[in-house]
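One protein chain is absent from this view; the other protein chains keep their places.
Our next item is chain A:
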Amino acid sequence: MDILGFLTTVVPTAFFYAAPLIFTAVGGAISERSGVINIGLEGLMIMGAFVGIVFNLLMGPVIINAFGSGFGGDLTPWLSIIAAGIIGGIFALLLALASITFRADQVVSGVAINFLALGIGIFFIKEVFGAGQTDFVDHPFNTTSIPLLSEIPFLGPIFFERTFYTNWLAVIVAVLAWYVMFKTPFGLRLRSVGEHPHAADTMGINVNRMRYIAVGISGVLGGIGGSVFALTVAQNFSASTISGQGFIALAANVFGKWHPLGAMGAAIFFGVAQSLSVISQGIPLLDAVPGIYLQIAPYVLTILAIAGFIGRAEAPKALNQPFIKGTR
(Lines give C-alpha, C1' and ligand atoms only; values in the text may rest on other atoms or scores of the structure.)
Protein backbone atom coordinates (compact mmCIF):
# COMPACT_ATOMS: atom_id res chain seq x y z
CA MET A 1 0.00 0.00 0.00
CA ASP A 2 1.53 3.32 -1.02
CA ILE A 3 1.31 6.47 1.03
CA LEU A 4 -1.40 8.08 -1.08
CA GLY A 5 -3.50 4.92 -0.89
CA PHE A 6 -3.00 4.75 2.88
CA LEU A 7 -3.96 8.37 3.40
CA THR A 8 -7.00 8.21 1.14
CA THR A 9 -8.18 5.28 3.28
CA VAL A 10 -7.49 6.76 6.70
CA VAL A 11 -8.12 10.49 6.33
CA PRO A 12 -11.69 10.49 4.99
CA THR A 13 -12.80 7.93 7.59
CA ALA A 14 -11.08 9.79 10.41
CA PHE A 15 -12.53 13.09 9.27
CA PHE A 16 -15.97 11.50 9.00
CA TYR A 17 -15.80 10.41 12.65
CA ALA A 18 -14.17 13.65 13.75
CA ALA A 19 -16.68 16.15 12.32
CA PRO A 20 -19.48 15.58 14.87
CA LEU A 21 -16.88 15.71 17.64
CA ILE A 22 -15.51 19.01 16.35
CA PHE A 23 -18.91 20.71 16.48
CA THR A 24 -19.65 19.40 19.95
CA ALA A 25 -16.18 19.95 21.40
CA VAL A 26 -16.11 23.55 20.19
CA GLY A 27 -19.52 24.02 21.82
CA GLY A 28 -18.10 22.55 25.02
CA ALA A 29 -15.14 24.92 24.87
CA ILE A 30 -17.45 27.93 24.57
CA SER A 31 -19.58 26.81 27.51
CA GLU A 32 -16.64 25.98 29.75
CA ARG A 33 -14.78 29.20 28.93
CA SER A 34 -17.77 30.98 30.41
CA GLY A 35 -17.43 28.91 33.59
CA VAL A 36 -20.08 26.25 33.06
CA ILE A 37 -18.89 22.63 32.92
CA ASN A 38 -20.86 20.85 30.26
CA ILE A 39 -21.16 17.18 31.19
CA GLY A 40 -24.46 17.40 29.33
CA LEU A 41 -22.75 17.38 25.90
CA GLU A 42 -23.71 13.73 25.53
CA GLY A 43 -27.35 14.60 26.15
CA LEU A 44 -27.16 17.54 23.75
CA MET A 45 -25.80 15.23 21.07
CA ILE A 46 -28.53 12.68 21.80
CA MET A 47 -31.11 15.46 21.46
CA GLY A 48 -29.51 16.57 18.20
CA ALA A 49 -29.38 13.06 16.74
CA PHE A 50 -32.99 12.49 17.77
CA VAL A 51 -34.30 15.74 16.30
CA GLY A 52 -32.15 15.40 13.17
CA ILE A 53 -33.47 11.94 12.39
CA VAL A 54 -37.10 12.58 13.32
CA PHE A 55 -37.18 15.86 11.38
CA ASN A 56 -35.61 14.13 8.40
CA LEU A 57 -38.12 11.28 8.45
CA LEU A 58 -41.23 13.36 9.08
CA MET A 59 -40.44 16.54 7.16
CA GLY A 60 -38.46 14.99 4.30
CA PRO A 61 -41.58 14.16 2.23
CA VAL A 62 -43.02 17.63 2.89
CA ILE A 63 -39.84 19.37 1.79
CA ILE A 64 -39.59 17.22 -1.32
CA ASN A 65 -43.20 18.02 -2.14
CA ALA A 66 -42.38 21.70 -1.98
CA PHE A 67 -39.01 21.76 -3.72
CA GLY A 68 -38.94 18.65 -5.91
CA SER A 69 -36.96 15.50 -5.25
CA GLY A 70 -33.59 16.83 -6.46
CA PHE A 71 -33.22 20.08 -4.55
CA GLY A 72 -35.61 19.00 -1.78
CA GLY A 73 -33.61 15.84 -1.20
CA ASP A 74 -30.42 17.85 -0.89
CA LEU A 75 -32.07 20.43 1.32
CA THR A 76 -33.65 18.00 3.81
CA PRO A 77 -30.50 17.00 5.75
CA TRP A 78 -29.43 20.65 6.01
CA LEU A 79 -32.80 21.69 7.40
CA SER A 80 -32.59 18.68 9.73
CA ILE A 81 -29.34 19.84 11.29
CA ILE A 82 -30.68 23.39 11.59
CA ALA A 83 -33.72 22.04 13.44
CA ALA A 84 -31.44 19.93 15.63
CA GLY A 85 -29.32 22.98 16.39
CA ILE A 86 -32.32 25.05 17.40
CA ILE A 87 -33.82 22.35 19.63
CA GLY A 88 -30.38 21.60 21.06
CA GLY A 89 -29.99 25.26 21.98
CA ILE A 90 -33.37 25.36 23.67
CA PHE A 91 -32.67 22.11 25.50
CA ALA A 92 -29.34 23.47 26.75
CA LEU A 93 -31.19 26.35 28.37
CA LEU A 94 -32.50 23.79 30.89
CA LEU A 95 -28.91 23.14 31.87
CA ALA A 96 -28.31 26.87 32.03
CA LEU A 97 -31.40 27.42 34.15
CA ALA A 98 -30.30 24.82 36.70
CA SER A 99 -26.59 25.68 36.70
CA ILE A 100 -26.76 29.45 36.47
CA THR A 101 -30.02 30.68 37.92
CA PHE A 102 -30.59 27.92 40.45
CA ARG A 103 -26.89 27.42 41.26
CA ALA A 104 -27.11 23.65 40.87
CA ASP A 105 -23.98 21.56 40.87
CA GLN A 106 -23.11 21.80 37.19
CA VAL A 107 -21.87 18.25 36.92
CA VAL A 108 -25.02 16.84 38.43
CA SER A 109 -27.34 18.92 36.29
CA GLY A 110 -25.31 17.82 33.28
CA VAL A 111 -25.84 14.20 34.24
CA ALA A 112 -29.57 14.90 34.56
CA ILE A 113 -29.57 16.43 31.07
CA ASN A 114 -27.97 13.29 29.66
CA PHE A 115 -30.64 11.08 31.19
CA LEU A 116 -33.42 13.41 30.20
CA ALA A 117 -32.40 13.55 26.54
CA LEU A 118 -32.27 9.79 26.26
CA GLY A 119 -35.58 9.35 28.07
CA ILE A 120 -37.36 11.93 25.92
CA GLY A 121 -35.84 10.59 22.71
CA ILE A 122 -36.75 6.96 23.27
CA PHE A 123 -40.17 7.74 24.75
CA PHE A 124 -41.02 9.84 21.71
CA ILE A 125 -39.66 7.30 19.22
CA LYS A 126 -41.77 4.57 20.80
CA GLU A 127 -44.84 6.80 20.70
CA VAL A 128 -44.44 7.83 17.07
CA PHE A 129 -42.71 4.90 15.43
CA GLY A 130 -43.89 2.16 17.77
CA ALA A 131 -40.39 0.73 18.22
CA GLY A 132 -37.18 1.43 20.08
CA GLN A 133 -35.50 2.65 16.91
CA THR A 134 -36.49 4.64 13.85
CA ASP A 135 -36.31 3.61 10.20
CA PHE A 136 -33.21 4.55 8.30
CA VAL A 137 -33.46 8.02 6.79
CA ASP A 138 -33.94 8.45 3.06
CA HIS A 139 -32.04 11.72 2.94
CA PRO A 140 -28.73 11.43 4.80
CA PHE A 141 -25.68 13.47 3.88
CA ASN A 142 -23.84 11.87 0.98
CA THR A 143 -20.17 11.92 0.19
CA THR A 144 -19.17 14.33 -2.53
CA SER A 145 -16.10 15.58 -4.28
CA ILE A 146 -15.75 19.28 -3.68
CA PRO A 147 -15.42 20.99 -7.08
CA LEU A 148 -12.04 22.53 -7.96
CA LEU A 149 -10.42 21.64 -4.62
CA SER A 150 -10.54 17.93 -5.39
CA GLU A 151 -8.45 18.66 -8.53
CA ILE A 152 -5.44 19.64 -6.41
CA PRO A 153 -2.77 16.99 -6.87
CA PHE A 154 -2.08 14.72 -3.88
CA LEU A 155 -4.09 16.81 -1.34
CA GLY A 156 -7.25 16.73 -3.46
CA PRO A 157 -7.89 12.99 -3.32
CA ILE A 158 -7.03 12.86 0.41
CA PHE A 159 -9.10 15.77 1.67
CA PHE A 160 -11.65 16.75 -0.95
CA GLU A 161 -12.80 13.52 -2.56
CA ARG A 162 -15.35 11.28 -0.83
CA THR A 163 -15.86 13.94 1.80
CA PHE A 164 -18.89 15.59 3.36
CA TYR A 165 -19.70 19.27 3.24
CA THR A 166 -20.49 19.00 6.97
CA ASN A 167 -16.85 18.04 7.64
CA TRP A 168 -15.73 21.35 6.25
CA LEU A 169 -18.51 23.21 7.98
CA ALA A 170 -17.12 21.81 11.24
CA VAL A 171 -13.67 23.22 10.44
CA ILE A 172 -15.18 26.59 9.55
CA VAL A 173 -17.15 26.65 12.82
CA ALA A 174 -14.00 25.91 14.82
CA VAL A 175 -12.04 28.69 13.12
CA LEU A 176 -14.94 31.08 13.53
CA ALA A 177 -15.22 30.19 17.24
CA TRP A 178 -11.50 30.84 17.66
CA TYR A 179 -11.86 34.23 15.99
CA VAL A 180 -14.87 35.23 18.07
CA MET A 181 -13.37 33.97 21.30
CA PHE A 182 -9.94 35.53 20.98
CA LYS A 183 -10.30 38.46 18.60
CA THR A 184 -13.58 40.14 19.52
CA PRO A 185 -14.84 42.06 22.57
CA PHE A 186 -17.58 39.46 22.96
CA GLY A 187 -14.95 36.73 23.26
CA LEU A 188 -13.02 38.70 25.85
CA ARG A 189 -16.17 39.08 27.94
CA LEU A 190 -16.93 35.41 27.53
CA ARG A 191 -13.51 34.41 28.80
CA SER A 192 -13.55 36.96 31.59
CA VAL A 193 -16.75 35.60 33.15
CA GLY A 194 -15.15 32.18 33.16
CA GLU A 195 -11.95 33.37 34.74
CA HIS A 196 -13.05 36.01 37.21
CA PRO A 197 -16.78 36.62 37.20
CA HIS A 198 -16.67 39.18 39.99
CA ALA A 199 -14.13 41.31 38.19
CA ALA A 200 -16.22 41.00 35.04
CA ASP A 201 -19.28 42.02 37.00
CA THR A 202 -17.48 45.09 38.29
CA MET A 203 -16.71 46.04 34.70
CA GLY A 204 -20.43 46.00 33.96
CA ILE A 205 -20.61 42.65 32.21
CA ASN A 206 -23.78 40.72 32.89
CA VAL A 207 -22.17 37.48 34.03
CA ASN A 208 -25.23 35.30 34.06
CA ARG A 209 -26.41 36.52 30.67
CA MET A 210 -23.01 35.75 29.15
CA ARG A 211 -23.18 32.28 30.62
CA TYR A 212 -26.68 31.71 29.31
CA ILE A 213 -25.51 32.70 25.83
CA ALA A 214 -22.47 30.43 26.05
CA VAL A 215 -24.46 27.42 27.21
CA GLY A 216 -27.06 28.14 24.54
CA ILE A 217 -24.38 28.19 21.83
CA SER A 218 -22.95 24.94 23.15
CA GLY A 219 -26.45 23.49 22.87
CA VAL A 220 -26.77 24.61 19.26
CA LEU A 221 -23.36 23.16 18.37
CA GLY A 222 -23.97 19.97 20.37
CA GLY A 223 -27.29 19.53 18.61
CA ILE A 224 -25.65 20.02 15.23
CA GLY A 225 -22.86 17.62 16.21
CA GLY A 226 -25.32 14.94 17.22
CA SER A 227 -27.42 15.36 14.11
CA VAL A 228 -24.37 15.30 11.85
CA PHE A 229 -23.31 12.05 13.48
CA ALA A 230 -26.81 10.64 13.02
CA LEU A 231 -27.10 11.78 9.39
CA THR A 232 -23.66 10.68 8.27
CA VAL A 233 -22.63 7.69 10.41
CA ALA A 234 -25.67 6.11 12.07
CA GLN A 235 -28.52 7.17 9.73
CA ASN A 236 -31.21 6.21 12.26
CA PHE A 237 -31.94 6.87 15.93
CA SER A 238 -32.01 4.43 18.83
CA ALA A 239 -30.85 4.32 22.43
CA SER A 240 -27.33 3.42 21.31
CA THR A 241 -26.90 5.89 18.45
CA ILE A 242 -24.94 8.28 20.61
CA SER A 243 -22.88 6.15 22.95
CA GLY A 244 -20.12 8.21 24.43
CA GLN A 245 -19.41 10.63 21.58
CA GLY A 246 -20.49 13.49 23.83
CA PHE A 247 -18.05 12.40 26.51
CA ILE A 248 -15.30 12.08 23.91
CA ALA A 249 -16.14 15.61 22.78
CA LEU A 250 -15.88 16.72 26.39
CA ALA A 251 -12.49 15.05 26.57
CA ALA A 252 -11.46 16.66 23.29
CA ASN A 253 -12.28 20.04 24.76
CA VAL A 254 -10.08 19.38 27.80
CA PHE A 255 -7.38 17.79 25.64
CA GLY A 256 -7.49 20.85 23.42
CA LYS A 257 -7.08 23.09 26.47
CA TRP A 258 -10.44 24.85 26.15
CA HIS A 259 -9.33 26.36 22.85
CA PRO A 260 -11.58 25.92 19.78
CA LEU A 261 -8.69 25.04 17.48
CA GLY A 262 -7.16 22.81 20.13
CA ALA A 263 -10.51 21.14 20.56
CA MET A 264 -10.70 20.66 16.81
CA GLY A 265 -7.24 19.12 16.75
CA ALA A 266 -8.11 16.78 19.60
CA ALA A 267 -11.39 15.85 17.94
CA ILE A 268 -9.50 14.97 14.75
CA PHE A 269 -7.07 12.95 16.82
CA PHE A 270 -9.96 11.03 18.41
CA GLY A 271 -11.48 10.64 14.98
CA VAL A 272 -8.26 9.01 13.81
CA ALA A 273 -8.25 6.76 16.88
CA GLN A 274 -11.85 5.73 16.28
CA SER A 275 -11.36 5.15 12.60
CA LEU A 276 -8.22 3.09 13.26
CA SER A 277 -10.15 0.62 15.36
CA VAL A 278 -12.66 0.39 12.51
CA ILE A 279 -10.28 0.06 9.57
CA SER A 280 -7.16 -1.36 11.24
CA GLN A 281 -7.70 -4.77 9.61
CA GLY A 282 -6.75 -3.42 6.21
CA ILE A 283 -3.59 -1.65 7.31
CA PRO A 284 -0.24 -3.41 7.65
CA LEU A 285 1.32 -3.34 11.16
CA LEU A 286 -1.88 -2.03 12.73
CA ASP A 287 -3.74 -5.27 12.02
CA ALA A 288 -1.31 -7.00 14.38
CA VAL A 289 -2.28 -4.74 17.30
CA PRO A 290 -5.15 -6.24 19.32
CA GLY A 291 -8.29 -4.14 18.84
CA ILE A 292 -8.62 -3.46 22.56
CA TYR A 293 -5.57 -1.18 22.62
CA LEU A 294 -6.92 0.92 19.79
CA GLN A 295 -10.32 1.02 21.45
CA ILE A 296 -9.09 2.34 24.78
CA ALA A 297 -6.35 4.56 23.33
CA PRO A 298 -8.43 7.79 23.18
CA TYR A 299 -9.49 7.45 26.81
CA VAL A 300 -6.06 6.56 28.15
CA LEU A 301 -4.49 9.42 26.22
CA THR A 302 -7.07 11.83 27.58
CA ILE A 303 -6.21 10.83 31.13
CA LEU A 304 -2.50 11.23 30.39
CA ALA A 305 -3.17 14.59 28.79
CA ILE A 306 -5.14 16.06 31.67
CA ALA A 307 -2.72 14.61 34.20
CA GLY A 308 -0.26 17.01 32.62
CA PHE A 309 1.96 14.42 30.98
CA ILE A 310 1.20 16.00 27.62
CA GLY A 311 1.58 19.69 28.42
CA ARG A 312 -0.10 21.44 31.29
CA ALA A 313 -3.76 22.34 30.76
CA GLU A 314 -5.18 25.18 32.78
CA ALA A 315 -8.96 25.09 33.18
CA PRO A 316 -10.96 28.31 33.33
CA LYS A 317 -10.70 29.42 36.96
CA ALA A 318 -14.39 29.89 37.67
CA LEU A 319 -15.39 26.53 36.19
CA ASN A 320 -18.20 24.89 38.14
CA GLN A 321 -18.71 27.92 40.35
CA PRO A 322 -22.10 29.57 40.35
CA PHE A 323 -21.90 33.34 40.24
CA ILE A 324 -23.59 34.95 43.23
CA LYS A 325 -23.53 38.70 43.07
CA GLY A 326 -22.11 40.41 46.12
CA THR A 327 -20.03 37.51 47.41
CA ARG A 328 -16.35 37.12 46.86
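What we mean here is this: contacts are C-beta pairs under 8 Å (C-beta built on N, C-alpha and C of every residue); 3 or more make two chains touch, one makes a residue touch a chain; residues count from 1.
Just so we're on the same page, contacts and distances are computed from a predicted model.
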Undisplayed chain, where the name is taken from the UniProt record, one of "Branched-chain amino acid ABC transporter permease", "sulfate adenylyltransferase", "cytochrome-c oxidase" or "Dihydroorotase": "Branched-chain amino acid ABC transporter permease"
Listed residues A:18, A:81, A:94 or A:137, member touching the removed chain: A:94
Touch criterion as defined above, residue of A:71, A:102 or A:179 at the omitted chain: A:102
Interface residues of chain A (partner: the chain not displayed): 37, 39, 94, 97-98, 101-105, 107-109, 111-116, 118-120, 122-123, 126-127, 240, 243-244, 247, 250-251, 254, 290-292, 295-296, 299-300, 302-303, 306-308, 315
